[in-house]
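Removed from the display is one protein chain of the complex; every other protein chain stays in position.
For reference, chains read A and B in written order, and residue numbers begin at 1 within each chain.
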Amino acid sequence: MLDVVWLIPALPLAGFLCILLFGRKLGDPKAGYFATAMVAGSFVVTVGVFFDLLSKTAEQRHHVTTLFQWVPIGSTHIDLAFLADPLSLTMCLFVTGIGSLIHLYAVGYMHGDPKFSKFFLYLNLFAFSMLMLVLGSNMLVTFLGWEGVGTCSYLLISFWHAKDSAATAGKKAFITNRVGDWGFMMAMFFAFWAVGSLDYSVINGAAAGLAATTATAIALFAFVGACGKSAQLPLYLWLPDAMEGPTPVSALIHAATMVTAGVYLMCRLSPVLNVASGYAPTIIAVVGAATALFAATIAVAQTDIKKVLAYSTVSQLGYMFLAVGSGAYTAAIFHMVTHAFFKALLFLGAGSVIHGMHHEQDMRRMGALRKLMPITAITFIVGWLAIAGVPPFAGFWSKDDILLAAYDKNIFLWLVGLITALLTAFYMTRQVIMVFYGKARWHDAHEEHGAAGDLGVGAAGDLGVGAVGDLKPRESPWMMVTPLVVLAVLSIVGGGLNLPFKTTTEKLASWLEPVVGSHESTTSKLPLALVAIAIGLLGIAAAYAVYYFKKVKAVEPAILADAWHYDAAVSAFMGGPGRKAFDGVAWTDVHVIDGAVNGSGGLVRGAAGQVRKLQSGNVRNYAAAIGAGVVLLLVWFVVIRGLL
Amino acid sequence: MELFVFIVAGLMVIGGAIGVLVRTHPVHAALSLILTLFGVAVLFVAQDAQFLAAVEVIVYAGAIVVLFLFVIMLLGIDRAEDLHIEPFKIQRPVAIAVGAGLVSLLGLAVIASRTHPVPVVTPSDAVAAAALDPHDGNIRALARDVFSDHVMAFELTSVLLVIAVVATVLLARKPRKGETYIASGSTQ
Partner (left out) sequence: MIAAVQPTTTWYLLLAAALFAIGAVGVMVRRNPLVLFMCIELMLNAVNLSFVAFAKQMGDIGGESTVFFVMVVAAAEVVVGLGIVVSILRRKPSANTDDLTELKG
């Protein structure tokens, strides 16, 4: 089965090509089911490869399948090759698994949209790119996937491109990603220069011999790329705006898969990071912790159901980088997996709510949906408990591993992580209360606006609801609800992957150990776990007090709602000093570089013009020239050559 | 005696040359050329190259210069040229420099190699035998040389002469009605 590992990305690619040619003919919903089948097939192959890999011993779990020589460079070449090892298989499993669930969900969500088949076209292309990214055995294949997911992200965010904000958000995502891509490219250049190959096995094998500065450069530049892709400070600003895309896109790309690519990259290069100078992991950990706290503070004041989840994603990604920076790669991956489960669940649940509310996204106009959308509510609550870190749900175990690693690194990082956990519990509880409990507030909204769904230009929202003003939210169809249930189950049992009680229960750690090494901690786990649980419960209680019982007044300052005016600051910088810098660079290009090139042309022309005067066309001048030449020759022969 | 001949002939040569250089009227220049050619012929005789002296007078002075005069007369371009004006300012200084350079360098070379050993060439037997004739030794030796060692060159020069004549006839003929001049590049 290992030899057909290439099928894993090939199936979505085939899906993409088929839908490209026949998508319109297949239509709604066959195109969607076809796309889902392709990704589900990928999942099946992944499971097969996974079992094949399991049957090998730990040292042998490293299989490279080369398809063809891709880029010949002098005496070496870069292959299009896939690496099947524990890390890539783990990523593939949840990418294809959750991917197929979300594809199924999207069939229901996008029903009625005029560009239905195009949506699945892009989704399959995304699946292909993501799988190339994860399965690549060298940095160039990963980069291919990296760019591919960036492009698909742009295509999918601006799916409803007639809407200005969506188009702008797509551009913002692409451009910000590009800045990060520069970092990735610099890392590739350094790696190739230092090691002579872009192959992971070669780079990681040679990591021990790398100079500390080179390793630091590679690691930090790769981290810049990761910041762009995984929305860390300062390049996070595309992720909240990316919520303009349809909810399945937010779930798949911006919660479960694409944004984890940065974490994946850092884990893949973990041997290099391990030999880098001490300040490199510290920088990563600090950036991760700062982002986590920063985003959590913003999420407290958001009113759009999806924006809360977006900032929550940024915050949880910060946790993952905190783990990477503390050297606990397994914890980062564990949290990545559980986060994929519950964040996808939360997004899909939010999508179900939005769908049922006819594309109403403002939480202030929701409420009391628990009775009307029971399955959505229950699954959403499961996701809420998971993210808040309540045992035995999955999020508690992974977050606890990270906090333990942070405590080992630096107590301040641990404190920041703890405060973030408090805020996470707080804002998620706030969201649950605002959406599912309390009074039904949507009637007021519809009397105000008089129109159903003023936020989405796309899907027709006529699912059995009557005229304007008579909105009655109802549960979503089976294809949307089934993934929710599956993900809820996974969020409950997902913690079992890496229970910290004994070494034998730490299954994920031992599985990943050949790739990312192990991280032992001397701190005892129980006290820290108890503190984390207490903090989580405190956050939940505080949110209840403010929003449910209304004992304490809600504090949602405008500065938090506006994300600490970060966007405005970036625009001001880019418009002002940034623009001057860019204009300067453009001026240099036109006048200095082009000037040099054109100038040398002009110089040659001028010189030629001068030399041209020799060709006067006049015989006597030519005779004079010949005479002068003869005299010079005579000088050479008689005087210099010494016929004297 | 030879000194006297050399000096007189030398003066004729140089005088004629300078005459060609400075005479404004083309016919006068042609006559100065004849003076030079005569001087050169005398010098040939002094060098025991009697046949060449004769050929010089007959061919050069008698045919080539006459041809020059024919052309001058037929075309009617015997207007005197004004030597005071010179359109290219640089031309005269360069000319003087080149002339001085040539004379000085060639003279330097010649004087410096005065004492060098002279390579002596042994002529082939036929030529040596022919040269011994007391009356026309020079002509016989020259004939032996041209017609045996250099006969190929001789044949080729005859071909060359034919070509030259044919070419010139084509170049210089008057065009028939409707034909363009072969030597185009009008100076109208």
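In this text, contacts are C-beta pairs under 8 Å (C-beta built on N, C-alpha and C of every residue); 3 or more make two chains touch, one makes a residue touch a chain.
Not measured: the values here are computed from a predicted model.
*Asks:* So one chain is hidden, and I want to know which residue out of A:101, A:314 or A:624 touches that hidden chain in the complete assembly.
*Replies:* Of the listed residues, the one touching the omitted chain is A:624.
*Asks:* Across the whole complex, list the residues on subunit A that are touched by the chain not included here.
*Replies:* That gives, for subunit A, the contact residues 612, 615-620, 623-624, 627, 630.
*Asks:* Which residues does subunit B use to touch the chain missing from this display?
*Replies:* 1-4, 6, 10, 13-14, 17-18, 20-21, 26, 29-30, 33, 36-37, 40, 43-44, 46-49, 51-52, 55-56, 59-60, 63-64, 67-68, 71-72, 75-77, 79, 81, 83, 86-87, 91-92, 94-96, 98-100, 102-103, 106-107, 110-111, 114, 118-121, 123, 127, 131, 138, 141-142, 144-146, 149-150, 153-154, 157, 160-161, 163-165, 167-169, 171-172, 181-183, 185-188
Please note the rule applied: only the chains that are shown with their structure count from here on.
*Asks:* List the centre-to-centre spacing of subunit A and subunit B in whole Å, with centres computed as mean CA coordinates.
*Replies:* One centre to the other, that is 93 Å.
*Asks:* Of all residues in subunit B, which touch subunit A in the complex?
*Replies:* Residue list for subunit B touching subunit A: 88, 90-91, 94-95, 97-98, 101-102, 105-106, 108-109, 112-113.
*Asks:* Residue numbers of subunit A touching subunit B in their complex, please.
*Replies:* Touch residues, subunit A against subunit B: 618, 620-621, 624, 627-628, 630-631, 634-635, 637-639, 643-644.
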